[in-house]
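A protein chain is absent from this complex, but the other protein chains hold their places.
Here is chain A:
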Amino acid sequence: MTSISNAKSNDQAGVWQRLIKLPIIREIAESNGAQRGLIVTGLSFIVLFVLVALFAPLLAPYGFAQLKGADGATFGVLEAPSAVHPLGTTSTGYDVLSRVLWGSRTALLAVCLGVVLPIVIGVPLGALSGYFRGPLDKVLVTISDAIYVFPTLLLAIVVSLVISGGQAGMWPGLLSAAVALSVVYIPQYFRVVRTEVSRLSSEGFVEAGRAMGAGDLWVLFHEALPNALRTVPLIMTLNAGDAVMTLASLGFLGFGIEPTAAAEWGYDLNKSMNDVSNGVWWTAICPGVAIIIIVLGFTLFGEGVNDVADPRSRKAPSIAKLLKREQTARGAASGAAAKEEAK
């Protein structure tokens, strides 16, 4: 009987041991105090954001471009929050709550594109550059340095003008934001990965790979690169928040997505500028809060994870706690021994 329950608890311990090695869960387990607060708060904002984006069609009372109710009556303009329109309507007559909920989908797409594209390009370039060095490396480093001086937003405006002539549907609007972001973000991934790979190239196990007669690409992708990706998740989270901001800024400046193509918070904010002076708060506050929650979520999470990854900012567990743990372990051991003897 006891042996069975023991086996069970061992099994549970095994599952926990494996769980604890997964990213994010490991970070939470290793964190303590303020760091854990940052990570958990950030993570819950992000999860909320993703869930809302996925289930927007179910959650939103109306479509993002809907101007008429099911009864065929046109929505009023700048209606205050009511049972029919929980967060009121805009100056064009859209339902604010629906726009905010649908807008999360657009934002999520922007995040995905703004994160995936630069990684797909930046990481391999950085790896090749850091491993082989030589003239290619010099050229790439110079280019990436040059890009550092580019203002993101200006670039995004130019790209959006090139792609869509300024006003656009959902995909051209997203794409112009994503392309502009990629240009600026690629150097970030490139730099980090390049530096790490080039440091690892003199490390024993990379040298060992070469000494065994492995090809350069095998050594690079099998040995060096997996060890060079430590800081990539951090850049990812920080850039994700930035991607939402850039998309909203484009919309705010009038270079974004048409309201009929997709819901986009920056556009809504732009249209609500006049409302604020007229005492209408709901058209500006709601999309604004949505942007803040998401950017804050990514930033808090990123900072928290960064703190955990840096051993110097991590506090060792307190001695009192460890002593207690040791005592209970000893107590349990002696208790088990006593039981054995009793048998």
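Brief remarks follow.
Quick note on the criterion: a contact is a pair of C-beta atoms (placed from the backbone, for glycine too) under 8 Å apart; a residue touches a chain by one contact, two chains touch by 3 or more; residues count from 1.
The rule we apply is simple: contacts and distances are computed from a predicted model.
Of the candidates "ABC transporter ATP-binding protein", "B-glycosyltransferase, glycosyltransferase family 2 protein", "Tricarboxylate transport membrane protein TctA" or "Sulfurtransferase TusA family protein", the chain left out of this view carries the UniProt protein name "ABC transporter ATP-binding protein". Here one chain is not drawn; of A:V141, A:A214 or A:I285, the residue touching it is A:A214. Touch with the hidden chain on the side of chain A covers residues 30, 203-205, 207-215, 218, 223, 226-227, 316-319, 322-323, 325-326.
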